[in-house]
Each structure stands twice: as C-alpha cells, then as structure tokens.
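Shown next, in structure tokens, is the structure this report addresses.
Note that one protein chain of the assembly has been removed; the remaining protein chains are unaltered in position.
Now for subunit A:
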Amino acid sequence: MSSAHSASSVITIEGLDKSYGGPKQGSLHYIIKDVDLVVKGGEFFVLLGPSGCGKSTLLNMIAGFVSKTAGQLRVGNVEVDKPGRDRAVVFQQADSSLFPWLTVLQNVEFGLKMKKTPKEERRRISDRFIRMVGLSGHENKFPRELSGGMKQRVQLARVLANDPAILLMDEPFGALDAMTRRTMQKELSQIWRETNKTVIFVTHDIQEAILLGERIAVMSAGPNSRITDIYDVPMDYPRDATAPEFQALQRRIQSHFEAALEGGAYP
C-alpha cells in the first residue's frame, strides 16, 4: 500500500523561474528565480521563508497548478505540466478546499470515487485513513460541524486515501491554535514515518520546520526569491524542542533571518 522510496517520487528542480509581466512593457517581475533543488523519495522536506517569498508559488508549481516560466521541474522522470494523482495537496484553508456538501466520509472517498473504485474497497480504504488521522466516529459529520484541527485531519485523510507518492502541504497548521498545532505536528510526523511519503511542507515557523523536517530549505524574501541555504536536521524523531541541539539550530536559522532583515538582503 505504501509507496517505497522509489525513483518516481524524486523531485528534481533545475534553474526554475516564475515571472509575470512587469508594469513596463517587456519588463519581467520574478516571483522565484533560479531555483535548484532535489528532494529525495520518502524525504520530509521543509520550505521555510518569510511571507510572500514565493514558497507557496514553488509548491503550486510542483503541484502543477502554476506553470513555470523557465527551467526544469520533474517528478521522477516526468516533466510536471498539470496536477496529478501522484502529488496530493493539503491546503492552508480547509474551509475553501473541503467540500461542505459532503460528509467527512464522502470527502475522504472523493478521489476514490472519481477513480470509480468499487464501494466496498472505497469504504475500507477510507476507514483506514479516517482511523489514522483519529476521526473515527465523525464519519457522518459535515465539515461545518468540525473544529479547525479536525478539518485539517479530514484534508489529510482525503489525500492519503488516494495513495499519492508526494504530499504537498501549504502551511496546513498556520490557522490553528498553538495547542492543536503541536498535536497535529506530532501526528503528521508519525503518519509520515508510517506511510513513507515524500513530503514538501511550507511554513514560516522555524520551530515547526525543525520539529518536522529532515532538511530545511531557507528561501530569501521576494521578489527574485531563491533558496539560499539548506540545513540538515540530524535529530531522531520524535523531536524535543527543548533539547540543546534543537535550540542551537533554531538560533542559527533565526540569526540567518535577522541578518537578512538588517542587511536588507541575504548574504
């Protein structure tokens, strides 16, 4: 059931640009410029950066929602040019992405239904992932009856049910209260280890990045945003935010951002 660390879930990005027409005729406004990146199969990879740095744009390009201007973007050996079942997306806003006219179960079954999976199998798969995200007993509720954290669990179960190789997550816990966020982070980390998915996780929260990621890419502020540094996080899961090495790394990344703020640009 779980996809192995296969070559088909490796994401290769070379010289990737995204630009829009600028205010003057012929001028270009670059959102991201010259991004090079390889994300390994089964890796938990975090994109960290200030608001508006283009990390969501990069994620949307990997998802196939936004087209590239130049460069290469491959998943496995296939050039990305449209959304696909292999790349699931968990959106920041559950309210705008869940289907409010469907129950929790029907939301989770959506992708399987589109694929015309037989009813019994659909039910079996959905049950498994509803249990995995801790929503058993809430199958017949509508999204409006759920809390913010529970809605994000529905989103997670909904994409996992399609067995994608890659999970693309755009600040999925950004709108949650601090307590719920911590719980969700722990559970996501555990689900990732159970399912062996490749995860690309966008956040602007340094602590969240270190709690979750195997590697953390730091992006510079836009426009012309690019990846300035990649930090390895050689710590075992589950991670302890009070451990000295955790806090040392947190300080390192923090000072990186502060230096950038004072300098007006990244070194």
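Just so we're on the same page, a residue touches a chain if its C-beta (ideal position, glycine included) is under 8 Å from a C-beta of that chain, and two chains touch if they have at least 3 such contacts; residues count from 1.
We take it that contacts and distances are computed from a predicted model.
Its record in UniProt calls the unshown chain "ABC transporter permease", which is the match among "ABC transporter permease", "Gas vesicle protein", "Sarcosine oxidase subunit delta" or "Heme exporter protein B". Across the entire complex, the residue among A:84, A:134, A:174 or A:223 in touch with the chain not shown is A:84.
Checked against the full complex, the one of A:132, A:159, A:184 or A:233 touching the unshown chain is A:159.
Not every partner is drawn; the one left out touches subunit A at residues 63-65, 83-85, 87-89, 91, 93, 96-97, 99-102, 110-111, 113-115, 142, 158-159, 162.
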